[in-house]
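Shown here: the complex without one of its protein chains, the others still in place.
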Amino acid sequence: MGGTTRRIITLLTDFGLSDPFVGIMKGVILGINPHVALVDLCHSGKAYDPAEAAWLLITSYRYFPDGTIHIAVVDPGVGGPRRPILVTRDDHLFIGPDNGLLAPLAAKAGSTVRTITATRYFLQPVSATFHGRDIFAPVAGHLSLGAEPDEYGEPIDDYVRLALPRPTQSGISSIRGEILHIDRFGNLVTNIARVDLECLTTEGSPAAYVVSAAGLEIPVVAYYGQVAPAALGAVIGSAGYLEIFVNQGDASRLLGIGRGSEVVAGRKDAETARL
Amino acid sequence: MGGTTRRIITLLTDFGLSDPFVGIMKGVILGINPHVALVDLCHSGKAYDPAEAAWLLITSYRYFPDGTIHIAVVDPGVGGPRRPILVTRDDHLFIGPDNGLLAPLAAKAGSTVRTITATRYFLQPVSATFHGRDIFAPVAGHLSLGAEPDEYGEPIDDYVRLALPRPTQSGISSIRGEILHIDRFGNLVTNIARVDLECLTTEGSPAAYVVSAAGLEIPVVAYYGQVAPAALGAVIGSAGYLEIFVNQGDASRLLGIGRGSEVVAGRKDAETARL
Partner (left out) sequence: MGGTTRRIITLLTDFGLSDPFVGIMKGVILGINPHVALVDLCHSGKAYDPAEAAWLLITSYRYFPDGTIHIAVVDPGVGGPRRPILVTRDDHLFIGPDNGLLAPLAAKAGSTVRTITATRYFLQPVSATFHGRDIFAPVAGHLSLGAEPDEYGEPIDDYVRLALPRPTQSGISSIRGEILHIDRFGNLVTNIARVDLECLTTEGSPAAYVVSAAGLEIPVVAYYGQVAPAALGAVIGSAGYLEIFVNQGDASRLLGIGRGSEVVAGRKDAETARL
C-alpha cells in the first residue's frame, strides 16, 4: 500500500483546536512522511468519552479509501499502564489507546488487534501526558511509508472491551434505544439503526413509524423539511441511525434530554404512543 | 485544468469541527482524487444562514488561484426538493444547494448556473440528510480530475435568488447600510463598501467620514490602533467593507447590536451625526 499511492492519515481526538496538540502530531507525521494527506476527522470540545468517540469513528471510517490510517486519541489513562494498540479492519488501520475506543472496530470477523511494542518507532523520551505525539503519530507516520502491521507488535485478545449499547425489544412492535450522540445542530442521534426499524414492519415508509422521547410522540419523516420550521421530527440520519431533530432548531435544547436518554420507536399502527 | 496542476477544493459549511461531517467529506474527495489540496474556508458555529455564508464566500474566493473548486453547504433544505447546483464564475467553480447561497456569485456577467443531474457521480444511496457527503463532495472530487462542468448538468436560469442587502442613499451626504457579519473579534462588518464611501466625497482620508450606529457617533480611522485601547472606531476592513470595532475589544458586545442592525455613514463636514 506504500510507494506511489498517497496515503491518508485521519485524526480524531478530544484535543480541540485552540491548543497546538493536533498541529504537533501533524508535524511529527510530516517529519516522517511529508507526502501523506492529513485529515481532521473531528476534535471534540467535550473530553473523556471513549464510547462516543468509538461511535463517531465506526460510522465515519468507511468513507475513506482503503489503506487509510486512523489515529484516535481520547485517552484519560495516558501515561499509565494502558497499552497502545493497532487494529486492522477491512483495509483500514486504527491506532489508539487500549481503553475501549477501538474495541467496537475489532468486533468484525477478520479484524486483528495488536499491542504496539515497537518502541523504536516512538519519539524519545516518551512523555507521560501526550502519547498522541510520542507514540500514535510516529507509528502512523511509519505505517504510511508501507511498513506492515506485524512489525509493530503481536496480536492480542485481551484488549479492553467496549460494547456500544444496542437497542432492545420493548414490545411486539417496538424497540427501546438510547441517545448516543448530540451533533452540532442539536440533533439527537440514537442507536436505533434503519435495520432495527425494518424488523418492526415490512412497510418501508418512514410514516409507518413513530418515536417516543421525553414524553412526546414524534413523527418519523423522510427529510428535515417535511416538518414545519421549529417543529420536532425524527429521520434516518446520514450514519443510518434514527435521529430526533427540530427543523432549523435544536432538539437537544428543546427536549432537555441528552446522551443516554431513552428513546422508543415503534409501528404507528400499533399505538406505540402508549409506551 | 486537471493533469499536472494540483487542484484545490475549499469547504465552507455550518457543520463545525466537533462532528466528523467535514472530515467525512474530505475522505470521499480523497478517495476520488488523493492529490487534491483541501482547504477549510470556514465552518461556522452558527447554523442556517445562507445569506451570511454567501457574503463570506463572495468576499473570500478571489484569494484562491484560478481553477479552485469551492463547496458551500449551508443547507437546511437538505433531502427536500431543492436542487444541487454548480456555478462557474471567473475561473472558479462553486458547488452547493440551490437555496440562494451561491446566487450572489451568479450575478456576475459570464457566470453560469447548472443543476447537477449527473447522478452517476453521487455516492449511492444518497441520504436525506447529508448531501455534502453524497453529492457535493464526490462531484467536487470528479471535477478536480478535470471533468468539464457541462458533464454535470444543464444550465438553468430559475435558480433561487438571494440578493445581499445593498446600502441606500440616506441624505445628500450619507448612506444607510446594515451589519452583515460579526467576526470572531466582535467586529461589526457592514455592507457599506469603500466605493460607497468614495461616492460621498472625493477626499480620500478616512477622517472625512463619520459613522452612526446604536445611537453613537463613531470616528472612521485608517487602522485599529488609531483609537485608544477599548475605544470605538470604524475602519475599511480587509474585504473592502466598513466595519465597526473596539480596539482590543468586542464591538458587538459593547454596542449590543448585531446582524441586520442599521449603520449610517456620512461626510463628517455635513454633520451626519444628526442622522
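For reference, chains read A and B in written order, and residue numbers begin at 1 within each chain.
Operating definition for what follows: a contact is a pair of C-beta atoms (placed from the backbone, for glycine too) under 8 Å apart; a residue touches a chain by one contact, two chains touch by 3 or more.
Bear in mind that the values here come from a model prediction, so they are computed numbers and not experimental data.
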item: Contact residue for the chain not shown (choose from A:Leu30, A:Ala118 or A:Ala222); value: A:Leu30
item: Missing-chain contacts mapped onto chain A; value: 15-24, 26-28, 30-31, 34-35, 38, 45, 47-48, 76-80, 127-130, 133-134
item: Interface with the unshown chain - residue positions in chain B; value: 5-6, 8, 10, 12, 17, 37, 39-46, 56-57, 59-60, 63-65, 68, 183-185, 222-226, 235-238, 243, 247-248
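Note that only the chains that are shown with their structure count from here on.
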item: Rounded Å distance, chain A centre to chain B centre (Cα mean); value: 31
